[in-house]
Each structure stands twice: as C-alpha cells, then as structure tokens.
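The block underneath contains the structure these notes are about, expressed in structure tokens.
All protein chains but one are shown in place.
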Amino acid sequence: MHEMAIAEGILKIALDYGEKNHAKRIGEIGLLIGEMSGVEIDALEFSFRMLAEGTIAEGTKLSVKRVPLVGRCGKCGKEFHIEHYDFWCPECKDGVLTLLSGREMQVEYLEVD
Amino acid sequence: MCKECGCGETNGNTRLQFNAKGYTEASAKDVEKSLLGLPGVLYVHIHAHDGETTIDYNPAKTKLMDILGVFGKYEVEASL
Partner (left out) sequence: MEIQVMKNILGENDRIAAENQAMFRDKGVYVINLMGSPGAGKTSVLEKTMERLKGELRMAVIEGDLFTSKDAERIEKYDVPVIQINTSGGCHLDAAMVQKVAGKMELGDLDLLIVENVGNLVCPAEFAVGEDAKGVVLSITEGDDKPLKYPLVFKESSIALLNKVDILPYCNFDMKSAKADILALHPGMKVVEVSCTTGQGIDEWCNWLKDRVAEKRRG
C-alpha cells in the first residue's frame, strides 16, 4: 500500500546522500521504523528493490531496526507496550499513555563504497 | 500548493509550453482529454490552429515521458 511511498522516500534520501558523498555503490541502508507506522517490512523491501534497479542503490541491503510502541501512563508512571493502538493505561482508570517510542520513520545511516 | 494559506506541497507544479505540429480539430480535443487523464496533469490548453500547448502538471505524479507519449500516440510533433 503506502510501502511504495515509503520506499520512494528512502530511495530519494539514499541517492541524495550518496551523490553528495560521491558514492559508487550503496551497500546498506539503516532504517528506524516505529511500530506505530504499521509498515510491512516484506512489502517495503519488495517495493524498494523494484525502485532501486538501475541506480547506485541496486542490490542494497535494507537493515531495519524495529522500534516498539511504548507509552508511559500520566497517572501511575508505569511504562507499557501498546497493543492494538490502545492508548489507555491497562492498570489505571482514565490513565492516558504518552508515547515514548514507536513513531520513528527514518533513514539512520548509509554504508557506501 | 495553496498560495493563500501556504499549505500543501512546497515543490509545486511545473508549467510547460509546447509548440506542436499535426493537430486536427478532432485530434486536439483527443490529445487534451488524454493528457488531462494522466494522474499528475492538472490543466491543459491547446490552440489547435497554431499548435500552442500549455500543460500544468505535478512531475512527482506524472513523468514527462508519459506526456510525450500522448503526443506520440496522436502523431503530434511537440517541441519546447
């Protein structure tokens, strides 16, 4: 679905930074993908492979660091992994969880030749 | 981009003006319709009599090759 749009975004960043650094080939792209984005990594890798053909990112490995969706309750202060987009505290009544991690969607680094 | 409120894509749209040869009254209408149907094309204006063809489009959604392809399909020679 939107994995194609994300793959396009990744490729654009990779080619921009690759060009600026006179890279002949991009060996690896490090990604930080938060759980909240719901991105399917297989679909993302497939879309990226297709788009990268003929560029210096052809054959590049995508190293994905998945960041779990974790929130802290405003009332009891405890931290929980958020399941099924449920932002209420599982222990307190009316406690709302503030997100600590899981919303990232970044290119972290490139490995180039 | 919305010029009033500043919202929307900042890279904006591209306006191209072609000089085209080979239009008939009928083919000019067909070319206009085909171009407008391309996802990124927002505005098309063709002067059938002198071949002046103006196109406003979003290059992120439609490639120049696709636009040239339409001209080719209707055997119209277009140059910038």
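As written, the chains take the letters A and B, and residue 1 is the first residue of each chain.
Note that a contact is a pair of C-beta atoms (placed from the backbone, for glycine too) under 8 Å apart; a residue touches a chain by one contact, two chains touch by 3 or more.
Everything quoted here is computed from the prediction, not taken from an experiment.
Although it is not drawn here, the omitted chain touches the following shown chains in the complete assembly: A, B. Residue in contact with the omitted chain (choice from A:53, A:94 or A:113): A:113. Panel shows subunit A; residues 1-2, 5-6, 9-10, 13, 17, 21, 23, 30-31, 36-39, 84-85, 87, 103, 105-113 of it touch the chain omitted from the view.
Remark: the residues of subunit B touching the chain excluded from display are 1-2, 4-5, 7-9, 32-33, 36-37, 39, 41-43.
The criterion applied here is as follows: only the chains that are shown with their structure count from here on.
Taking each chain's centre as the mean of its C-alpha atoms, subunit A lies 36 Å from subunit B.
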